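I am attaching a structure below and will ask some questions about it afterwards.
The complex is shown incomplete by one protein chain, all other protein chains being positioned as in the whole.
Which chain is which? They are A, B and C, in the order written, and residues in each are numbered from 1.
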Amino acid sequence: MFIVMSPGATREQIAAVCDEISRMGLKAHPINGTTRTAIGVTGNKTQVAADHLLVLSGVEDVVHVSSPYRLASRESHPDSTVINVGGVKFGGSEFSVIAGPCAVESREQLMTAANRVARAGVKLFRGGAYKPRTSPYSFQGLGKPGLELLAEVRAKYGLRIVTEAIDTETIEMVAEYSDIIQLGARNMQNFSLLKKAGRMRKPVLLKRGMAATVEEFLLAAEYILSEGNEQVILCERGIRTMAEPARNVLDLAVIPQIKLLSHLPIIADPSHGTGRQARILPMSRASLAAGADGLLIEVHHAPEAALSDGPQAITLDEFDTLMAELRKLGPAVGRIVH
Amino acid sequence: MFIVMSPGATREQIAAVCDEISRMGLKAHPINGTTRTAIGVTGNKTQVAADHLLVLSGVEDVVHVSSPYRLASRESHPDSTVINVGGVKFGGSEFSVIAGPCAVESREQLMTAANRVARAGVKLFRGGAYKPRTSPYSFQGLGKPGLELLAEVRAKYGLRIVTEAIDTETIEMVAEYSDIIQLGARNMQNFSLLKKAGRMRKPVLLKRGMAATVEEFLLAAEYILSEGNEQVILCERGIRTMAEPARNVLDLAVIPQIKLLSHLPIIADPSHGTGRQARILPMSRASLAAGADGLLIEVHHAPEAALSDGPQAITLDEFDTLMAELRKLGPAVGRIVH
Amino acid sequence: MFIVMSPGATREQIAAVCDEISRMGLKAHPINGTTRTAIGVTGNKTQVAADHLLVLSGVEDVVHVSSPYRLASRESHPDSTVINVGGVKFGGSEFSVIAGPCAVESREQLMTAANRVARAGVKLFRGGAYKPRTSPYSFQGLGKPGLELLAEVRAKYGLRIVTEAIDTETIEMVAEYSDIIQLGARNMQNFSLLKKAGRMRKPVLLKRGMAATVEEFLLAAEYILSEGNEQVILCERGIRTMAEPARNVLDLAVIPQIKLLSHLPIIADPSHGTGRQARILPMSRASLAAGADGLLIEVHHAPEAALSDGPQAITLDEFDTLMAELRKLGPAVGRIVH
Partner (left out) sequence: MFIVMSPGATREQIAAVCDEISRMGLKAHPINGTTRTAIGVTGNKTQVAADHLLVLSGVEDVVHVSSPYRLASRESHPDSTVINVGGVKFGGSEFSVIAGPCAVESREQLMTAANRVARAGVKLFRGGAYKPRTSPYSFQGLGKPGLELLAEVRAKYGLRIVTEAIDTETIEMVAEYSDIIQLGARNMQNFSLLKKAGRMRKPVLLKRGMAATVEEFLLAAEYILSEGNEQVILCERGIRTMAEPARNVLDLAVIPQIKLLSHLPIIADPSHGTGRQARILPMSRASLAAGADGLLIEVHHAPEAALSDGPQAITLDEFDTLMAELRKLGPAVGRIVH
């Protein structure tokens, strides 16, 4: 950490800051420059809470050098974490696809999709029983009966189940029915939910918030890790920009960046990240080429009849094409796609 | 609603879209332009879910004309809503200031601040007992003992209490101890929490999410209103932009815009919206001049010792100056400041 | 400046960085922390180009402490600059309004507006003869005949003229006809134009780019100042955000921030900054209350017939109301409005 003093800071002000640093159990190293003094601070193992120093007279800025997350950082855990979900892995040389409809709507809809997803050689199935919707008048999900339908999919097709928990009341039930608990972008900083997810014994798929920085994203993961759950899979799903009305920008460069900073696996969601069918195939290939550990993809047997997010789903035939393309691409980037 | 067909759309595709519109109980009005056909749709009283039309062959875009919120819209409720909190009003000619520390830290800290806030003629006091923090290692609030200290403030100084609820488990207790329940920016789309807030019998102060559009903001209010709670006070607190590392931009133009679209009162939070003391006084004055119905402001007797958000708090002396400035400005814009 | 080494940096890597710092004529102060080493650098009077250090092995980050602009900084020039345009001042206790149509369209349009602007007691008149337009098919301005009409306005009504220069070919002619040369947001980083503006002997009104940081904004001013033109008036005109399709957010908090960092005057443009009439009056008042030194405002005798930007112009009657409101507000914030 460095404390940057303003150009007109007095000797007394500098001394007062050094005293406060000592009081915090740290060591101050003042360096007198041409126009101002800066104070190096040592003795902290991780980032310390020091924003209150900003309030001291003569202080212009506090610059953190250490990262504020510990358990999520690669420094603390140099080897990449590999998460094993019933034999399917995230974080190693495999590229693991999770596919299924946005929402569980009916047994027929679910079984039609599950049958095709399984036939395509994919091992993980997604579908929301609880849906966070922008409008209170939109379809809110089937709830528990939706979870039961997902259990039928597991039993019938041997697919592992990924489904979303939207609140602390229902997360335990969601954990019971799922192989991976998904936490959505709007809940990335729902800290009570993160803490409870950290006490579940199931892997958690954590989506990046729509305006979250990388540091905030890793701190959200840290909430889960620090409660004892080491199985966190990160997911880039697009961030809000001025680029175009209502379109997210899938930030694929975050994938190599996260790989540097953290040991956790990261997958991409080109369905939410791009919003329209025609962009999903190219962006799925791009995700694999950028180094993602997998994909979360929305499929529907009849997107025009979907109760939520139809325009960003691809059909089951398009999904077959997508998987064929990814399997062609995998070896060229050293990945086994399934 | 309008359906915009792509330039190469066939007669059959256009007919299929018209059929689907009829099936939805609405009426289609095709208009054949020079390069393409568009289809006007009538019969809907409010915005209908129609994104699935985007998936039909030949459809390029679906343009909504009606707003998706009903109860929050000024169309449904032409007169401005005035919310009365024990005699203090939001939404009329008053400009009502809410002041207090970011977090409840101790009895001494709270009473020192409350004493000065009350002496300054302000009627509403804020302080967080439950704190949503970016890092799991930051101070998370005192919890219930914090609420009890706030109750002491009410008893001793006659101040109405504004405090934040962060989850569905504790909102009932928060409602019991507070005069206004605050919901934070990170929870603006925590729909389970919004629904539960809609079942409380206390006014709700709803902060805009850091990347929320105006439509999403009003739909979040709609969640509360549609559960039966008509007392929603909106709060602009700054949005994320590229403007500068880690600085929010207080979007004051949203205030006249919300006044056009909705009947709900709206206040501004220049503390979170600007992040540093030197910007708080000018932006408080600007909020009043822009037409806000009040202010949420963080004060602390010793910002350098604050357990959270010190740099954005002003001292109790600065707060006296701020109130004096606002009182000088009020009459020039037709507002009674208190 | 500080060099932050990565946690695994070797002694040799640290030594190599210190050597490079010496080679640059600066002094290195290594500080060994618990998990990593940081190197304080002194000897630089202003920010030095040091990004190449990022490429050295073991370097994780380079943190600048000094600001990269010199002439624009308040450190170099503690007193606020007051720019005098034929008796009208920017940067002191006056609040100076510049009003007029977006584009010069015809003598009648111009004289109608100028007559009313002058009658309202305003001293500065704006109007574009050269128009930067998003589409090549939009009205591009009258060019030189437009400048001649503006000269007529000056002669007839005694108004000082503010008009935009869009390229290096025509800036000299624009300078000849105007009292203030305006440079638009899209040209904020047109460095050839900035340099040439720096060689003109007229004040320059420099608008902030739509995605410009404060540092970039002040560096653009620095281009003008460093060529010898000390008369730069900054103008906040709204930045691009995700807030809503096609709407800019007027970033008023930049006003107190610029006042801290720089001695240059700064005005606001609520017409471009908000885009629609209903937001212009409240945001004009807010600009004054936030500490702006003036306003740039678009007026038109018949906005519905304007050849450019009609929706963001106010009528001449609305302008009278606006000036009355500002004059009522001025004394409450210690400003003389004219």
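Remarks
Note that a residue touches a chain if its C-beta (ideal position, glycine included) is under 8 Å from a C-beta of that chain, and two chains touch if they have at least 3 such contacts.
What you are looking at is a predicted structure, and each value in this text was computed from that prediction instead of being measured.
Partners of the chain left out, restricted to shown chains and counted across the full complex, are A, B, C. Contact with the chain that does not appear here is found for just one residue of B:Ala15, B:Val65, B:Ala305 or B:Ala324, B:Val65. Contact with the chain that does not appear here is found for just one residue of B:Val4, B:Met111, B:Met173 or B:Ala302, B:Val4. For the chain missing from the display, the contacting residue among C:Ile98, C:Leu219, C:Ile266 or C:Ala332 is C:Leu219, taking the whole complex into account.
Of the candidate positions C:Ala15, C:Leu54 or C:Ala324, contact with the unshown chain belongs to C:Leu54.
On the side of chain C, touch with the chain left out of the figure occurs at residues 20, 46, 49, 51-56, 68-69, 132-139, 166-169, 186-187, 189-193, 195, 210-211, 216, 219, 222-223, 226, 240, 276-277, 303-306, 309-311, 313. The omitted chain makes contact with chain A at the following residues, 211, 213-215, 239-244, 247, 249-257, 260, 273-274, 278-279, 282-283, 285-291, 325, 328-329, 331-333. By the touch definition given at the top, chain B reaches the unshown chain through residues 2, 4, 7, 29, 31-36, 38, 40, 42-46, 61, 63, 65-66, 75, 211, 240-242, 245-246.
Rule of thumb we're sticking to: only the chains that are shown with their structure count from here on.
In this assembly, the C-alpha centroid of chain A lies 26 Å from the C-alpha centroid of chain B.
A straight line joining the Cα centres of chain B and chain C is 31 Å long.
One inter-chain figure worth recording: chain A and chain C are separated by 38 Å, centre to centre, where each centre is the mean of the chain's CA atoms.
Counting partner chains per residue, chain B shows two or more touched chains at residues 211, 240.
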